[in-house]
Every structure is written in structure tokens, then in C-alpha cells.
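So that we are looking at the same thing, I have put the structure below in C-alpha cells.
Here the complex is missing one protein chain, while the rest keep their positions.
Lettered A and B in written order, each chain numbered from 1.
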Amino acid sequence: MTPNLHLWLIPLLPLVGAAINGIFGKKFSRQTVAGVALSFSGAAFLKVLAVAFSFSSLAIPHTETLATWIRAGSFQADFAFYLDQLSLVMLLVVTGVGLLIHVYSVGYMWEEGGFYRFFAYLNLFMFFMLTLVLASNYLLMFIGWEGVGLASYLLIGFWFTKDSAAAAGKKAFIVNRIGDFGFLIALFLLIKHFGSLNFEVVARSVSPLSPETGGAGLLTAIGLLLMVGAAGKSAQIPLYVWLPDAMEGPTPVSALIHAATMVTAGVYMVSRSHVIFERAPTALMVVAIVGTLTALFAATIGVTQTDIKKVLAYSTVSQLGYMFIACGVGAFSAAIFHLMTHAFFKGLLFLAAGSVIHAVGGEQDMRQMGGLRTKIPWTFWTMTVGTFAIAGIPPLAGFFSKDEILWRAYQASRVYWATGLFTALLTSFYMFRLWFLTFFAEYRGTAEAADGHSPPHGHADGHRGIHESPMVMVIPLVVLAVLSFTGGWIGVPGSLGGSNRFDKFLGAVFRSTTPALDPQQQAAGEVTSAEKETEAPEPQSGHATELVFSGISVLAALIGFGLAWLLYWRNPLWPQQIASSLGGLYQAVVHKYYIDELYATLLVKPLIAGSALILWHGIDRDVIDATLDNSAHGANEVSDAVRHMQSGNLRSYAGWVAAGAALVIAYMVWMGTR
Amino acid sequence: MAGAVNLLAQRHPINSALSLVVVMGSLAVEYLLLGAEFVAAVQVIVYAGAIMVLFVFVIMLLNAGEEARTKGSKVALLFGVPGMLVGSILMGWVLIERSGDKAVPAGALPGAPKLIGWLLFHDFLLPFEVTSILVLIAIMGAVVLASHPDTDQGKKER
Partner (left out) sequence: MVPISYYLILSGILFACGVTGFLIKRNIISIFMSIELMLNGVNLSFVAFAAQWHALSGQVFVFFVMVVAAAEAAVGLAIIISVYRTRETLNVDQVDLLKL
């Protein structure tokens, strides 16, 4: 007996909030706008909690159909919602972190123009993201997919009068679109070969198929195309270029969309399609390789950046790479675990960065910061928790999730593990670099920087000097800090004495019947057919090895800390010397390996030139416009010629009559003689 | 035919009018040959006697002079005359080809005037009445159109 949980309320409540704020918000006071936005997203969160509490009494997977949508021949797609452990985890993350960011934004955006617009867009984003997560078929998920891209565009370009913001919004949307193209082709292939886009139907159709070896095949194609879509949405190579530019948007936007939720949609989608990926080893390998490369690549760039938000952006790209490594080696629940902890600590880091920026009056360059430790204590302590979490230092959340991924990566290939380990070192290094530069030593900024004269973040409340953020901004920071500290504890692996409840919880989702996977992976528990438990009892040696590797990861994190401490606390002059001695290499990294410039010359400029020449001049102007102009001109000419018939001259009229009569007579004669 | 051609050839309208009278007269004779005495009589009385007189009156009244050469209409000469020629040649050709040599009896038809009267007041009564009304309207129109502006509006204040 499946009770009706009214799952449709979850996405719809934020949509109502968005509509109210969007249509009437201009007339509301700020308090009303904030109230509306918070109450509707809060209501969605409460609903999710209610669902979570009744979760154990439900039959999993739990589906609810709202209405039939498309019925074309044998193909059917419905407005239907799908609830299983994976959806529940995503729902909790999206609504929980989303609600916290809503609260934070009330404080952060209080003095900005367009207050109502911001919250309307934010609620709209929640609607689309929740649709994406709850969808029971790929098509509804695609609606959510596109919708979050739209919301991202609207929010990145929130300060649309600023050219760079508007351009960044466009870049995000267009690059996303390229990924979506791959996604769409994958959907078409699915429809063609399996006749449906419903998750359950696809899973049932794909399960009996055997894994494709040799690299080519339908499932490999679908998997690769899905990965293209995921690369666009989750900012992997080569479609990551939009994420650093997206920092033009307000910081809460960066926190919500580009750290916690939207960019994780790609990981979620790949996990949902695990049935397909597990039978296409080549695609899985591509996923892992892309993830590895991206993680390393972005981390190297993050080391050299001076804008606090850009460092965090590249860090996000890098951490997403980790999640894809996990997916690529078949450890889907590890990927989701890291997704969850990353939402906590990256969201925290972004919000705290926003608090720092707010405190120093809009300055984002870390070289102008410093010594803020004593001046903004709440921000400092919460950001410390976040930094330690991302570096992977136990017992914080990041350690458990990252370690899980590295362990699973090692079991697939040493290369993945080694790269991941080095990237972890880099991560720790640049995060602590950020920490030291921002909070320690002496304040390097201009004395009156807190006047707030830089446009995106002025405040007129007359605060002078560096000040702590208001409580409405600090409380979400604290909550996220607590979560970053404790969030990993539900995933403590067996080797450290825990029972890894998270993995077991999600394992039910990732059951598959593929017999031919690596037996070591089977032992590690990702794939057994009849068991709900995914963590099969491991031999003691497995535990010991895992402990050793955990130790190595912690060591890497500590080395990173040490290096940062050395370069940015003890010897602050060294970084500059190292940079100048590395010369060209350093320059290349600082300029993001000139990838944007490369794309511009290879793709953007030819496209613009081609459009202008062929489509604009050739077709639009010379064909379409010309046709219309010439027909108008022709009409003019014809009437000009005919005008002469009406001359007012009687005799010419008579002439025409006589000529016409002659014609008629001729015709009659001709008809008569036929 | 001579009269008709002369009408075209003459420059002064009064000469053309007189040529037209000649044409009318000849036609009356033709009608007699075809056995339509009543029509011939009416032709002479009405056409030659009334209408042509009217024409001559107007020519005298308006003191119409010789035709001056003005810039004519190209269309009339370019299209009209050739068109007319084409039309008439076609008609002529058809008539010659098709009509054969059906003869027409000469001499009067028996009881023509009485029969015409009969037809006029029995079968063609409606057209007859309508035509009379038409004539009435024509008279009124002619009077109105040709009346001197002063005499009609002389009673109104200027």
C-alpha cells in the first residue's frame, strides 16, 4: 500500500514563492519579500523532513504520478516523481543547504537593489533543482536540468548592468547548452533503443545486457554522451570555463548553485544512470580520467589565484573532479557522500568568503586582506572549520568522504590514486594559503576600505572599519560549520571502527547484477545481487591497508598545511621569489593556462565571424530583407507604370477601349473557328 | 460611305455635321430597300431632322472653329486605330466567310406600320414606357445642364 506523500509539493512550494515574489515583489517591503521566500523554501524543507521521517515505512522505490505528459505512439513520459535513498539524500542536501543560504542572503543582499528579483530567482532555482532530483524520467529531469541552467544565468548576471556579469551569465548558459546537446542525443538514443525514458523501465531493459568490452557499443555511446552533459553542468574538462567567470554573481549564488547544488546535478545524473555506466567500461574509464585530469588541473590553477572567490571556484571544479573519479571507478555512493560533505563545507566556505568580503567593504583580492582573525571572529572560526574540512583532516567531514574515494580509486588503478593524492596535497595547500592570507599577519588593505564604495557591495549603514556580519548571516555559517564537522560521521568506514551507514543506505540504490566486475570491488561491496548490505565483511588485511592509506592522505593534507604555513606565515617574501623564478610556467598557470583565450580563437571568433558573414549578411540581409524590399519596390514600380493609364485624356481611354474590344472580338472569332 | 469618310476627313465640325446628314439620308434609302418604310420615315424625321439640327444648333451656338492641332493621345493612335482595324477586318472576314449568299428580299413587308404599332404596344410595352421615362429624364437633364448659371441662381443672394 503506497501512501500518497504529495511529493509534488516539494518542488511546487518554491515555485509559488518565486511567482509571488516575481509578480508582486516590487511592491513589497524587504521584510515581506524575505518572509515569502524563506517561508516557501522552509516549507519545502519541512516537507522533505516529513518524507524522511516516514521513509522507513515506504516501499522503495516510491513513485507518484502527477499527470500524463507526452504520449506519442509507444513512448510515454509523465509528470512523475521517484523517491529512493539517492533522491532523499539529494533532497535533504538541496532543501537544507538551500534554506540556510536563503537565510544568509537576506543579510547579504539587504542593501542591494533588486532584492525581490534575487529571491524570486533563488526560489525559481530551488523549484528546478527539486524537479531535477525528484524526476522519475530523464525528460522531466532534463526540464530541471535546463531550468537550473536558466536560473544560473539569471543569477550570475544579477547585476546585469555590469558588462562582465552579463557576459559571464551568457558564457555559463551557452557552455551548459553545449553539454545539454550531448545529453539530448543520449536521450534520443535511449528512446530509440529502449522506448522509454523512465528510470525504472530503462534499468529493467539495460540490466540483462552484458557489459560492453572493446570500447564501442550503444551503452558506451550513451554513457559518453551523458558524460558530455555532466561535464557541461558540473564544470569538468573541457566545459569548466564558465564556473570561474560565474563568480561575478553574488556570493550566496556561488554558494548555492556553484558549490552545493547545481554543479552536483551532473554527479547525480551519472549516479542515476549507473546501470548504463556499469555496463560500459570504456565510458566509465573516460569518466574517471576526465575527473582525475580536472581535479589536478583545477587545483594547480587554484594555487596561483589571488581573488578569494576564484580560488574557491577552482576548488569546486577540483572537488567535482573527485566525485567523477568516484563514479568512474564504480563507487557511486562514495561520490554522493563526497557530494554531500562538499555541499556542507564548500557552501560554508563561500558564505564565509562572502562574510569576509562584506566585512572589508567589497574587496575580493586576498593580497589586500590579512589580519582579520581578531576583527571578524565568527567568520574566522567557521571558515577555519570549512578549511580543515576540505583539506581532509580528521575527524571532519571532508576526510571521510575524500578518503573513501581515494581508497576506491586505488583499487581500480594506482594512477587515479596517486593523482588524487597529489591533488589533495594541492587542495590543502591552496586552502591554507587562502586561510593564512586572509586572516593572519597584518591587514594590508586600504584603511577606509570598509566604507563600501565598490559597486557590488556598498552599504549605507554608516559602518566604519572592518566589522562582523549581522547575525542573520552568521547563524547559517555556524550551522554549516557544525555539519561540516559532523557530517562525515555517518560514513565512517569499517576500517576505522564505524559501520559506514551511509554506504549501506545508498547501497540499495546501486545494486546491480553485473557478474563480471572486478572481484575486489565485489568484496568492497558495491555490487552484490541479492544482498541489501553492500559492505561485505572484509578481511582484516583489507582493513589494515585501508588504514595505511588513510594515514597517507592525512599526511598529504598536513604537508600542504606545512607548505602554506611556511610560505605565507613564516616567510611571506618567498612566494613572490618562487613565482618570478618559475617565470613563464607561473605566468601560464596564473592565466589559467590560457584556455579561455584558446577557446576564443578556436571557437568563438570563427563562430561570430561566420554568423556575421553568412547568416547575417548573406541570408538575413541579402535574402530575406532583399525579398521584402524588392517586392515592395516592385509593387511601387508596377503601380508607377500603370498610373499612366489614367491620364484624364478622353482619347486615350477610347484607344484602350478599342484595343480591348479588338482583343475580345479576336478571341470570339478564334473560339468560333475552333 | 462617302459621307462617312468625309465626316472623318473634314476639319470643321459643321462640315462633319453636314456629311452626317448625308449619311442619314442614304441610310433612309437603304431602309426603304429593305422594306422598312416606317423606320426610314422615322430616320429622316427624327435623326436627320431633329438630332442633326440639334447638332448644328450647338455648333453654331458654341462657335466651334476649325480643329486645332494639339498634342494627342499616343494610346489612341498606337493602340486604338490598329485595334479598330484589326477588329473590323476580323468582322468582315467572318461575315464574308460565314454568311454565305443568303439573299434578302427587296420590297416592302406587308402591313408593316400597323404591325410595328401592334408589337410596340403589346409585346414591347414595357420597354416603350421605360424609354419614354428615359426621354423625360433626358429632357430634364439637358435643361438643367445647359441652363445659364445666372438665370438659375439669379434669385439667390450673392
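Throughout what follows, contacts are C-beta pairs under 8 Å (C-beta built on N, C-alpha and C of every residue); 3 or more make two chains touch, one makes a residue touch a chain.
This is a predicted model, so every value here is computed, not measured.
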State which residues belonging to subunit A touch the missing partner chain. 643-644, 646-651, 654-655, 658
Those residues of subunit B that touch the unshown chain are 1, 4-5, 7-8, 13, 16-17, 20, 23-24, 27, 30-31, 33-36, 38-39, 42-43, 46-47, 50-51, 54-55, 58-59, 61-62, 64, 67-73, 76-77, 80-81, 84-85, 87-88, 91-92, 95-96, 99-106, 109, 112, 115-116, 119-120, 123-124, 127-128, 131, 134-135, 137-139, 141-146, 149
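Note that in this section only the chains that are shown with their structure count from here on.
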Distance between chain centroids, defined by C-alpha means - subunit A, subunit B (Å): 97
List the residues on subunit A that touch subunit B in their complex, please. 647, 649, 651-652, 654-663, 665-666, 669, 672
Subunit B to subunit A touching residues, read off their complex: 72-84, 86-87, 90-91, 93-94
